[in-house]
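Below is one structure, written out as structure tokens; comments come after it.
All protein chains of the complex are present and in place, except for one that has been dropped.
Labels A, B and C are assigned to the chains in the order they are written; within every chain, residues are numbered from 1.
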């Protein structure tokens, strides 16, 4: 299988962050990777919408107990019932992660990625470690994620 | 999307249970549903192998922290790091469940399915409730799972 | 420290099961053990009330995200936010378990106890294994729980 790329960011996000997320979702689909995220709105929904617009595949790790709470662009909803506790599953299931903007919830995921040594690329997000790689464009972010995922496995 | 059918059973299972699981995996693929399971060996591996032999799609909810621990027929490995605690995610993410044989781990999943009112079909498994529906053949089990999933949603 | 005895049973329980749970809670306190449970009503609340009436110590493993949802007889509320997923923590944290009555949620806990080889005593509950020991009275149930906990460790 191709890589699973996690996209993390806020459920309520700026228009700019959502635009970036949409382009990243498109690029993930174009590269035949699978997009995985926390299944909710904002950055997560924008990325899923982007991926589905190019017929990509999306997995959503839901916080609640109902499949219907996820955004409508999820192919495979995984129901955890763990609330924010599902964040570690989002991270651990990704071969590499792209963080876009984000608040404290996103910071938990960035810190889990750093702790678990999952490659992470940041765009306009928390700057807490040199291990968060930078990317200039959505295309470069996805290319770097794939490269790091493959060298990490 | 088509339904996600969960298949549960022991990681170390009898040849007979594995044969049934393989046929159920094939039928899930033939019906264009997605197979979801606990990602390990025995019944889980047999069902995934069956599904992949007909080009089906498989999701594995892994107990540990590494993707490599799952059986080799998993398309989408979800890494929980929760051990047996992942059983509730297997159940909650399924639109309907087919239980084949199984010991105490399978019983936790059957009980979660009954508690969460997820339709469940049993073949040669725990008989703890009339809400566990019976099926005579693998084909009938999958057809019943699809029917119950659709009437439950 | 003395043993942690888990008490499991339904959140909505019969008067008889609650009476038994109350006597078991009292006996756990009398024996200077700690009572651990799922923190909600019914059997759990009755057992905690019994333990506190004799100045015992109680731990509650809460399903939700707020300490206030637990019954008022919990000394140490542990907040999981995992819903029924917390059941495996109730079981794994107990040196021995006493099951009283109970429906499907209790069955998940009984099955986890059997899977994890945690000693379990049943009173008027699911009869799914000879490894569920029987006790005639609350006092005998607690004495047996302590004995099995000590021989298991």
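Rule of thumb we're sticking to: a residue touches a chain if its C-beta (ideal position, glycine included) is under 8 Å from a C-beta of that chain, and two chains touch if they have at least 3 such contacts.
Predicted, not measured: the structure shown is a model, and the values here were computed from it.
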Contact with the hidden chain (one of B:4, B:36 or B:82): B:82
Write the list of subunit A residues that the hidden chain touches. 83-85, 87-89, 103-105, 107-108, 111-112, 114-116, 126, 128-129
Which subunit C residues touch the hidden chain? 1, 4, 34, 59, 61, 65, 75-81, 88-89, 92-93, 116
Residue list for subunit B contacting the dropped chain reads 65, 80-85
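As a working rule, only the chains that are shown with their structure count from here on.
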Going by CA means, which chain is nearest the middle of everything shown? B
When centres are defined as mean Cα positions, the distance from subunit A to subunit C in whole Å is 40
Averaged over CA atoms, how far is the centre of subunit B from the centre of subunit C? Could you give it in whole Å? 30
Interface hub residues of subunit A, defined as touching at least two other chains: 65, 80-81
